[in-house]
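Right, one structure below, let's go through it.
For this view, one protein chain was removed and the others were kept in their places.
Labels for the chains are A, B and C, by order of writing; each one numbers its residues from 1.
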Amino acid sequence: MRDVAIVSFAQSAKAREIRNEIEILMPVVQEAVRNSKLPRQEIGFTCSGSSDYLQGQSFAFVGALDAVGAWPPIKESHVEMDGAWALYEAWIKIQTGDVDSALVYSFGKSSPGDLPEILALQLDPYTMTPLWPDADSLAALQARAFLEATGKSERDLAQVVARSRRDAVGNPHAVVSGAVDVEKLLAEPHYRSPLRAHDLPPITDGASAMVVVAGERARKLCERPVWIRGFDHRIEPLGLGLRDLARSASTEIAGQKAGVHKGKVDFAELHAPYAHQELILRAALGLGENVTINPSGGALASHPLMVAGLIRIGEAATRIMARRGDRAVAHATQGPCLQQNLVCVLEGD
Amino acid sequence: MAERSAVIGIGQTKYDAKRIDVSMPGLLREAALRALEDADLGFADIDAVVIGKAPDMFEGVMMPELFLAEALGGAGKPMIRVHTAGSVGGSTGIVASSLVESGVFERVLCVAFEKQSESNAMWALTVSTPFSVAVVAGAGGYFAPLIRAYIRRSGAPEDTGIRVALKDRQNALKNPYAHVKIPDITFDQVMNSPMLWDPIRYLETCPSSDGACAMIFASERAAAKAPGKPAWVHATAMRSEPTMFAGRDQVNPLAARMNAKDLYAKARITNPRAEIDCAEIYVPFSWFEPMWLESMGFAEEGSGWKMTYEGATALDGDLPVNMSGGVLSSNPIGASGLIRFAEAAMQVRGQAGGHQVDGVHKALGHAYGGGSQYFSTYIVADHKP
Amino acid sequence: MTQTDAEHEAPLTAPHHLEYAYKRSVGPVLGRFFAGLRERQICGIRTRAGRVLVPPSEYDPDTGDATTEEFVDVGPGGTVTSWTWVGKPRAKQPLRQPFAYALIKLDGADTAMLHAVDALSEARMRTGMRVRPRWRAETKGEIADIACFEPEV
Partner (left out) sequence: MELVKSITTPVVLDYDYVTGRAQSRFLRGIAEGRILGQRCVECRRVYVPSRGACGRCGVRTEEEIQVADKGTVTTFCIVRVPSENLSFNPPYVCAAVLLDGADIPFNHVLQECALEDVRMGMRVQAVWVERELLGPTMSSIRYFKPIAEPDAAFDTFKEHL
């Protein structure tokens, strides 16, 4: 395998953007490209992730090409997935030897529509979508299954929320942050029992971009390139009645294939939009109490759909670049209740 | 490439206006099971699944691959959903091949589909947004002015498009999977068919189809175990440019020309017309045959129409194009690009039956999308690269 | 006026309404399931591994292998395996009054299906509770023929 490193990352996240998608994306892409120190014309491949249904328009991603300056024409691809999978496609492309570097980006505004309702369109269109279950309700079904199977409590969820919000204080891209008391959180009413409103991801509009480079070139460009040491993703059946909701079987496989346990994990950025999902993922990846989880505040602090997964990888890389850890696990998810999961193991030199 | 990649299995559904006999998963499985049978494999032998389709609004399911992956034996495996507008079928094949070329996977199943009968393509493509006026009538309305510009620039005879349509519609009669089949089709029938988006006539236009196409890409090691003759991937290329910028040449886009150059360089082809035996090119409106022949370097700029006119692109010509009947005869949008790739591989493998060209060693598959701005192409051959 | 001044202006916004009634062909297996619902009967299908899937599927979701042709009548009673409470239903959701979404394993099934439970109050809901379908007055052959489930008394 070729060694591939993240050399730059940029993001934008706001609760409700007045800019359109191209206007949000353009400065983010420019920042990532500028910080990579790689001339734009030398970037070998470009890959992006987004979803038409966030905008309610077909081909919503096409206009984004204006933001990247695709001229002269570029080698480019797009996945209708979280940007983390765009990074995976770019990593594969570099592995083929066809290119040596790539720009990866994703964008999405969650605020224009009723996102939890729109996500009902992600389900089985014959037997599930006609019942219009909102995404929060489905997550709550998983939360209850998890709590009842494991003996964990709503207090455990509140602790995840309190820690995330506290850690998010240092994150300029967090849309929810601040010191909160677990007792106060528990005094709040249920929104979708056993979940409370604060156990849910905040509606967020955002974009992110990343530049990855293969081999020694990465060391020349970046003081501390962050190497992708393991990369895998797996999907499960969609139906909630077809899975053991208390665990994440696909994360377990992806973690194993990515080699999470081949070394000590200093910290992890887990894409857990709902509080209980962090605990499920933690167990699936075998991350013990000594592993710092979501030092950025995670998806509970900022959650631009289609972007949040790539942000986890970017946050982990940024932290390693800043020498606040040497080896990290980054994770991304999409689909209802952690249906599809991606694990990326990152290391600094 | 790090590893060689070969096509070892191909499956197509019957294409039709409305495949109301099957569900969406059933449609994909029809193609996938045929591809597995062709390669003598089961789902358990597949390492990863790639799914491609055009906009989600066609079927009204957001990221439908999430519920479709398990219908393709995808549970517990990596699954990627590709969407690069109309070129997506080609891109889906390229992503699947790259998973093998990367050395990470041995056998990858890709399926591209569209079930357009669940909605209406014209609706999905022209969803009106606030503050705008809807004047561009779907894809035909978008591409007709470009065709007019091509005719003006090249001086091509007005009946070039009719000749392309006649040829493709005749070829379709030999393809058991083709959607539109008009027995005994004639030049006059095409010429006298109604003008839809002047200068595009009804019979010069692609249909809306339901259908799926599946391909299995395999490593050299896995290909050696395959029962059939593999089609070896010699090169793949993808290239994009923005839709709207001042001074953009949409008739012969630079992205198309750069894509071709990249493809031929990788495949070590210096004279495409002489070295490539046949091509499946994405021609949704008949005039795009001469247009893409030029951008793909088979003809000089402004003279692609001569190849059509001289019969070079006919089934018995020196560069047969769209032997299957092409997009003009079957158009499940998301799958249309992958069908081009599959048909090119079928020619190399000698599998094309009634529309097989004799002695094909090397074939080209081509797809484009968006406002003539996304290009995906590949070259397959009967020998290793 | 320059762009910089323009930044202080709020951008124009407008409602964007997306509407389409998709017509979905359902294939032979769901076709049988929906036909059953029309007759107020719920069926599953047996996989080659012996599990009974409800709703039935053309394939085993774990392997992709075709299921057997054996349809199995299940329910009507079933057991709630997980649930949540919707205090303020959205307009498209199955019930106007507060209700539960639940995963329900019907008697004779090996997998749970999603539906709504009309329990009147959250206090009545618990995992393991028994429920039965409430059919709508005029069935049409679709999932909403089951108006919801209700507690078995």
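One rule holds for everything that comes next: a residue touches a chain if its C-beta (ideal position, glycine included) is under 8 Å from a C-beta of that chain, and two chains touch if they have at least 3 such contacts.
Values in this document were obtained by computation on a predicted structure and should not be read as measured data.
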- Just name the one of C:S25, C:T67 or C:T111 that touches the chain not displayed here. C:S25
- Query: Which is it among A:V104, A:I118, A:A308 or A:L346 that touches the chain not included here?
  - Reply: A:I118
- Among A:K14, A:R40 or A:R324, single out the residue that touches the unshown chain. A:R40
- Options A:Q55, A:S137, A:T251 or A:T318, residue touching the unrepresented chain: A:Q55
- Looking at A:C47, A:A67 or A:A158, which residue reaches the missing chain? A:A67
- Message: Suppose we count only contacts with the excluded chain; which residues of chain A make the list?
- Response: 17-23, 26-27, 29-30, 40, 53, 55-56, 63, 65-71, 109, 111-114, 117-118, 121, 125-126, 129-130
- Query: What residues on chain B make contact with the chain left out of this view?
  - Reply: 20, 60, 120, 122-123, 126-138, 140-141, 144-146, 148-149, 152-153, 194-200, 241-251
- Task: Identify the residues of chain C touching the omitted chain, counting contacts across the whole complex.
- Result: 1-4, 6-7, 9-26, 28, 30-32, 34-36, 38-39, 92, 141-142
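By definition in this document, only the chains that are shown with their structure count from here on.
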- Task: Draw the chains as points, connect those that touch, then say whether the picture is a line, ring, star, complete or other.
- Result: complete
- CA centre of chain B versus CA centre of chain C: separation in Å? 37
- Message: Could you work out how far the Cα centre of chain A sits from that of chain C, in whole Å?
- Response: 28
- Where does chain B touch two or more other chains at once, residue-wise? 23-24, 57, 59-60, 70, 74-76, 124, 127, 129
- Provide the list of chain C residues touching at least two other chains, using ranges where the numbers run on. 16, 18, 22, 24, 26, 30, 61-62
- Message: List the residues on chain B that touch chain C in their complex, please.
- Response: 18-26, 29, 42-44, 57, 59-60, 70-76, 117-120, 123-124, 127, 129-131
- Note on the structure: The residues of chain B that touch chain A in their complex are 1-2, 23-24, 55-57, 59-67, 69-70, 74-85, 91, 94-95, 98-99, 101-104, 124-125, 127, 129, 237-245, 253-255, 258-259, 262, 370-371, 373-374
- Which part of chain C faces chain A closely enough to touch in the complex? 10-11, 16, 18, 22, 24, 26, 30, 53-55, 61-62, 81-87, 90, 92-94, 101-103, 105, 111-116, 122, 127, 142-144
